[in-house]
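Let me begin by handing over the structure; questions about it come next.
Just one protein chain is left out here, and the rest sit where they should.
Let's turn to chain A:
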Amino acid sequence: MIESILTISLILFGVAILITFIRIVIGPTFPDRVIAMDVIGVNLISAMAIVSVLFSTRAFYDVILVLGILAFISTISFSKFLERGAIIERKRDI
């Protein structure tokens, strides 16, 4: 019972990632594509959690943490690039 529910939710996460990939391909503007890639990162983290429940293993917890950190930093750098043009500045104008 619980196993089939987890499998169905994994399939739905795959479908969600596919739909988001269509948004990346046809996305009219650059911010659309950036937000779609962030959504793919969040979906991957959730799918990893479900996989670790399904296999009843702890080996994927590190993957979840590292993927979360990478998604966080990539979102910040993309939004800073969109807003300012420069990602890492030499001297801030305070």
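List of remarks:
We take it that a residue touches a chain if its C-beta (ideal position, glycine included) is under 8 Å from a C-beta of that chain, and two chains touch if they have at least 3 such contacts; residues count from 1.
Keep this in mind: contacts and distances are computed from a predicted model.
When the listed names "Succinate dehydrogenase flavoprotein subunit", "Multisubunit sodium/proton antiporter MrpB subunit", "SpoIIE family protein phosphatase" or "ABC transporter, ATP-binding protein" are checked against UniProt, the chain not shown comes out as "Multisubunit sodium/proton antiporter MrpB subunit". The chain omitted from view is touched by exactly one of A:2, A:18 or A:59, namely A:59. Although one chain is not drawn, its touching partners on chain A can still be listed: residues 59, 62, 65-66, 69-70, 72-73, 76-77, 80, 83-84, 86-92.
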